[in-house]
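Quick one: the structure is below, and I'll ask about it shortly.
All protein chains but one are shown at their positions in the complex.
As written, the chain order gives the labels A and B, with residue 1 at the start of each chain.
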Amino acid sequence: MRNRIAMLPALLLVTLALVLPTWAGVAEVPAPGFTLQSSDGKPVSLAQFKGDVVMINFWASWCGPCRQEMPLLNDIYKQYEAMGFTLLGVNVEPHASAANAWLKKTPVSYPILYDPNSQVSQLYQVQAMPTTVIIDRKGIVRFVHSGYLPGDENQYMNSIRALIVQ
Amino acid sequence: MRLLAALCLAGVPALAGVLPEDRVDVLYHRYQGGGITVQGPSILVQKRIGDHFAVTANYYQDMISSASIDVLLSASPYKETRTQKSGGVEYLHGKTTYSAGLINSVEPDYKANTSYYSVSQDMFGDLTTVTLSYSRGWDQIYRDIKVNGVIVNDPTFHQRADHRVYGLSISQILTRNMIGTLNYQFSSDQGYLASPYRLIRYVDPNNPVGYSLAPQVYPNTRTMDALSTSLKYYLPYRAALTGKYRYFTDSWGIIAHTLQVDYLQPIWHHWTLDGNVRYYRQGAASFYSDLFPYANYSNYMARDRELAAFHSITLGFEASYAFSIPRASWIQKSSATLSFDRMMINYLDYRNALYSKFDPGVIKAGEEPLYTLDASIFQAYVSLWF
Partner (left out) sequence: MSTRTVRTVALLLAAALLALVSGCAPIEPWVKPYEREHLADPIMALDRNPVSSTYLDHVFETREGARGATGAVGGGCGCN
């Protein structure tokens, strides 16, 4: 009896090890259009930025890796803005108060948009927090990244550099 | 004096997919009840190393001063210290967290070493976390005797006990506001599982107190099954309500139910208050009796109240205050917590034998009042996140 019980965890372990992360996303498709309120109070549309390389970062103030990533995204924005690059920070929280409080402490210079009804999150099939999407000058989604680990910003910059010259 | 090893899986649980936060907790604990006082520190450190590793370490002490009912019946009050050190490491790879660690517990008459391992996996869009765990314990049991006024280990007494624990846990996010868990644990103990100090009593008309004492005899194996479930709900005004139930059964015939309800309320910006009620009910082990009818009544005999039939209610209250330390920006968050629990146990078949011991003839053996135990548990701790 004890051996049978012992085998079960081993069996489960092997099965678990074989579970590969599923991958689904919006890569290589035209980026879905949207219009959201921005922190300036004015509505902002994705269509405004046709011709630019656009990076959309889905974030929330309750998400640790999101908060960790944003100052680095700010640096990327400042570095590439002049070359026809835009970064849109889409906040997914139903109420803006926590997000605004955090932005006050840690401000960023790129536009912040609010998606309280998860309309754009659903459009872009957001699978994890944070999610970063990079769209080329023709409006095609070319890069999707789920999550954030230190060092990922290098992947973003590689992608941006490749798309900026097109 | 230890009845059973302190086989606590002090392994810090892994949040599959995210490493635990960096934190330090310094705790002072104090248990007082039934003639026993146990107090001491517990220091817990958790630290990430790089992006994939985290380490944890704990230093814990029980300073015991015991004049309990068992001690007063057949021994003399004693003081001793148990020290427990543990260390573990966690490795995060994608959605899987692996952890392993060691626990070492030392007191004058009991040395226990435990190793533990677990694998935790996030699934189904991170809604489900499955954890498999295994731990193995090796105990060395001695017996304290007094030689020329000094307490030493009895050189003729050295026993061993082994423990194996297998666990399967599933946590499931049910809604935006609710998470449920299901836990199963199978344990197997082998070896010397009794206490070298505790005795049983049997009816003996030749004895003025009406009974005589004899050594207890325990089986040398024990298998246990525990199945528990919990539900945690986020209340819209920002509070958390938790309900837990556990069913336990073992090869010694014990069946136990545990039910716990917990309410957590953050209040006034910095404070968090927690109130909880725990109900526990246990049926006696098959070889337990408060008073055996005659000597050598059965192969196995025990009078340990931990194996008796009883029910208990524990009421707990905790207040936590979050504060900031202005000059230390590397400390993200800090809090101070005070916690108080009152545990009230009513034994259904364990009697206070001190009555017949100290009043022989007046109160007959087997007719002493049932024992009740009220204990106060106090904790004070400071937590720092960095």
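In the analysis below, contacts are C-beta pairs under 8 Å (C-beta built on N, C-alpha and C of every residue); 3 or more make two chains touch, one makes a residue touch a chain.
Quantities reported herein were computed from a predicted structural model and do not represent experimental measurements.
Across the entire complex, contacts from the unshown chain go to A, B.
Only one residue in the set B:I200, B:L307 or B:A353 touches the chain that does not appear here, and it is B:L307.
Of B:M224, B:V261, B:I313 or B:L348, it is B:M224 that touches the chain left out of the display. For the options B:T37, B:T83, B:N153 or B:T181, the residue in contact with the chain missing from this view is B:T181. Contact with the undisplayed chain is limited, among B:D22, B:E80, B:D204 or B:D250, to B:D250. Chain B meets the missing chain through residues 3-4, 6-8, 10, 12-18, 25, 27, 29, 31, 42-44, 58, 60, 120, 122-131, 165, 167-173, 175-177, 179, 181-187, 223-228, 230, 232, 234, 238-240, 246-252, 254-256, 258, 264, 266, 272, 280, 282, 285, 306-307, 312, 314, 337, 339, 341, 343, 345, 377, 379, 381, 383. The missing chain lies against chain A, touching residues 5, 8, 11-12, 15-16, 19, 22, 58, 60, 62-66, 92-94, 118, 121-122, 126-131, 146-149.
Basically, only the chains that are shown with their structure count from here on.
Work out the mean CA point of chain A and of chain B, and you get 44 Å between them. In the complex of the two chains, the chain B residues touching chain A come out as 18, 51, 94-96, 119, 121, 123, 125-126, 130, 132, 134, 164, 166, 168, 186, 188. Only residues 2, 5-6, 8-9, 12-13, 16-17, 19, 21, 64, 127-128, 149-151 of chain A touch chain B when the two sit together in their complex.
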